[in-house]
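A single protein chain has been omitted; all remaining protein chains appear in their positions.
Note that the chains are named A, B and C in the order they appear, and that numbering of residues resets to 1 at the start of each chain.
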Amino acid sequence: MTAPATTPATAPATPSEPSPTAHLVLTLSCPDRPGIVHAVTGALARRGGNITESSQFGDEETGLFFMRVTVLTRVPRSELEADLAELASTYSMRWELGEVDRPLRTLIMVSKDAHCLTDLLFRARSQGLPIDVVGVVGNHEDLRPVAEFYGVPFRCIPVTKETKAEAEAELLGLVDELGVELVVLARYMQILSESLCERLRGNVINIHHSFLPSFKGAKPYHQAHARGVKLIGATAHYVTADLDEGPIIEQDVTRASHADSPVALQRKGQDVERRVLAQAVKWHAEHRVLLNGNRTVVFP
Amino acid sequence: MTAPATTPATAPATPSEPSPTAHLVLTLSCPDRPGIVHAVTGALARRGGNITESSQFGDEETGLFFMRVTVLTRVPRSELEADLAELASTYSMRWELGEVDRPLRTLIMVSKDAHCLTDLLFRARSQGLPIDVVGVVGNHEDLRPVAEFYGVPFRCIPVTKETKAEAEAELLGLVDELGVELVVLARYMQILSESLCERLRGNVINIHHSFLPSFKGAKPYHQAHARGVKLIGATAHYVTADLDEGPIIEQDVTRASHADSPVALQRKGQDVERRVLAQAVKWHAEHRVLLNGNRTVVFP
Amino acid sequence: MTAPATTPATAPATPSEPSPTAHLVLTLSCPDRPGIVHAVTGALARRGGNITESSQFGDEETGLFFMRVTVLTRVPRSELEADLAELASTYSMRWELGEVDRPLRTLIMVSKDAHCLTDLLFRARSQGLPIDVVGVVGNHEDLRPVAEFYGVPFRCIPVTKETKAEAEAELLGLVDELGVELVVLARYMQILSESLCERLRGNVINIHHSFLPSFKGAKPYHQAHARGVKLIGATAHYVTADLDEGPIIEQDVTRASHADSPVALQRKGQDVERRVLAQAVKWHAEHRVLLNGNRTVVFP
Partner (left out) sequence: MTAPATTPATAPATPSEPSPTAHLVLTLSCPDRPGIVHAVTGALARRGGNITESSQFGDEETGLFFMRVTVLTRVPRSELEADLAELASTYSMRWELGEVDRPLRTLIMVSKDAHCLTDLLFRARSQGLPIDVVGVVGNHEDLRPVAEFYGVPFRCIPVTKETKAEAEAELLGLVDELGVELVVLARYMQILSESLCERLRGNVINIHHSFLPSFKGAKPYHQAHARGVKLIGATAHYVTADLDEGPIIEQDVTRASHADSPVALQRKGQDVERRVLAQAVKWHAEHRVLLNGNRTVVFP
């Protein structure tokens, strides 16, 4: 995205005067080898950083190492970034440096179903969900009042087969203009183009229903009803060009019974969807989700 | 099976002397229409039966009606059966009459994994699971000691492509000889032939792993690991000729994380498997599961 | 309450012309004895009623019998009521006759926390929660905008020690005036007087946090944090004069860890609270909850 989380929004304080204390969150991954944690914590310690939370994971299968560490520091961010860049080069690291208390600039995309949007906006306002919802985009007008009740600008961008390219261009323009860092597909019933998926890779979260066994195609709740499933689930995942197959962030289920009609199943499903999506967005916004190929490492 | 649950094992008491009180469970299904509950409860009431538990369900979609009722009665069973047979003819009912406190004669089939067998035998002995395990059949010798510790005869019936027909004939012989009413596939890693499935229809319960999304083919836990699933599940279902697609009785899941190796996932899966299988067997043995086409109605 | 659920809001159709089909829900309890189900279903069948759902439960301990039955009927309601009154006298029944598709007239009471109110209003509008929220009463002004966004009148009735009697009188006036059938205390941080509890008995639902073990007194989430609990729960119950000890309708929990601050625990708690309260209100509004002394029978 245009305003990556790793770029300071304002110019760093000049070195001559001490910076105020910042609470930063560093996430990184690299090929595993001895000494990484020591090197990283050394870079932080030399700058007087105090680690407040830290998790690591070494994937034996892929040989990759993952780390998330939060640190209180008074050192100017630019100096820390220089140190990390050096480390990154030594260890072939991919890394990001975010701020613990800065909510992610988030764009929510919707169609007509209100359950996920309502829940995200409520949690952002009252329940400490660390996102700053800078806009809601709908391909229909239905949810404008919900966005506006929460004081969030709503933009309607209708999509047809003919206007899809144009609509996506408008969307990308908005992403740039608003400095969007995270896009949440909150039951946005449109498929993003491959190029858009690629462009926003790792920064778009989607939610969809899930069952055991799973069903492809239309009317999934009718299929689930016909099959007599006893559990209704939902999966939140990063969007990739491979529809509904991106890296899974979170999943959950709720119980169903023979007495549930397809509509009742759908309502139970929507309940799980909003809960799972909110959890996934929270973890992502707290920089707790790291990509590991087509999987995720989540440090909850 | 040879000894259906609806047949009294001993001759009924002669009408001249009052029968002892019996606690019976009646399950039935038929096309829905006004008056069924009244007619059924009337048949029971006229015989002085006292209803202790009762559930009904009308499936709007299929137009079928389902009922389970438990009743305390002193009337000879044969008379009750005569009344019910008449009702059944009027309402085109399928029905079964079981005894609340009589454990089902159960045969458990296994291969090498002990988790489901151990759990079922323990629950049958100590936790009130209402089954009488009359035998354990394994296609390997591995679990003989487990069966014998619980005082249950173990029979090893190896199966190869060449001997499959013969092995199934031996199995059916055992089912007849032991008066088996329920067969539980407790991680029995063999596929039953179509004819055997048909022969034992509605009386064979299987357990298998389940994921969201689901995976076909070999090494499912490795596939689940590769996909990074956050839930591991299991499904208990009646066996039909359509492998792993029979009517679902019960499902459940447990949480997984990126830190779980394929082996760890498998162990978590086994934990869910034994829990889900025990629940399904309990409900079946308590006559709480009714077939509704390819689905079940469960009155828990 | 002034407008009991069993009273038809409009005059019954005259017997000379057939009534339109109504979908009614009958709930009843009485001392258990043979023949009750037969008698009740007979009363319904004689009037051409078709049972769509039905559940019964006999409590062996108290000797009480509970029944819920939904029925499609064209018979005038007054005639059905006459029949039921006769039955009730024979069997010493307590009974209520409601309408399946008529949402309960509901008053929600709040203080400052928005999570339960927001959730109930959303579910009533979009998720089929069968309540008609006719008013929101707050002892503070904070949640007026939420109510008004959903088009529900908000009344602020402040409460102090001195004005408590007066405030409750105003509340009761509102209950009468609006024909309120259900009062939901959605984190209303005031204790109702004994007389008010008595007056509205069985029609007021409250939600409160729950832990294992439980904690009395102020700052419960700080206590739970200090004790290091691994689960955070909530209980929805009918309000009685015995504070927080009324009949339990529903309970649930969510996981917590050492990393959760008291604030994080509270947010998790609020998540469970709104889910449990919504479930309890749904079951109550669908006439699925019957009182059994200080317990409930819930037919889900």
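Simple rule for what comes next: a contact is a pair of C-beta atoms (placed from the backbone, for glycine too) under 8 Å apart; a residue touches a chain by one contact, two chains touch by 3 or more.
Computed from a predicted model, the values in this text were never measured in an experiment.
Asker: Which of the visible chains would the unseen chain be in contact with across the whole complex?
Answerer: Across the whole assembly, the hidden chain touches A, B, C.
Asker: Looking beyond the chains shown, say which of B:T41, B:Q56, B:T106 or B:Q270 touches the absent one.
Answerer: If we include the chain that is not displayed, B:Q270 is the one touching it.
Asker: Who touches the missing chain here, B:T21, B:Q127 or B:S195?
Answerer: B:Q127
Asker: Pick from C:T27, C:N50, C:N203 or C:T235: which residue touches the chain that isn't shown?
Answerer: Answering carefully, the residue with contact to the hidden chain is C:T235.
Asker: Spell out, residue by residue, where the missing chain touches subunit B.
Answerer: 53, 114-115, 118, 122, 126-128, 145, 149, 257, 259, 263, 267, 270-271, 275, 300
Asker: Spell out the interface residues on subunit C facing the chain that's missing from view.
Answerer: Output for subunit C: 57, 59-60, 210-214, 226-231, 233, 235, 247-253, 257-259, 261, 292, 294-298.
Asker: Taking the full complex into account, what residues of subunit A touch the chain not shown?
Answerer: 32-38, 41-42, 44-45, 48-58, 60
The rule is short, and it goes like this: only the chains that are shown with their structure count from here on.
Asker: Relative to the centroid of every protein C-alpha atom displayed, which chain's own C-alpha centroid is closest?
Answerer: C
Asker: To test your reading of the model: what rotation angle superimposes subunit A on subunit B by C-alpha positions, in degrees to the nearest 5?
Answerer: Fitting subunit A to subunit B on C-alpha positions yields an angle of 180 degrees.
Asker: Using CA atom averages as chain centres, what separation in Å is found between subunit B and subunit C?
Answerer: 37
Asker: Averaging over Cα atoms per chain, report the distance between subunit A and subunit B in Å.
Answerer: 44
Asker: Can you list every residue of subunit A that touches 2 or more other chains, as numbers and ranges?
Answerer: 257, 259
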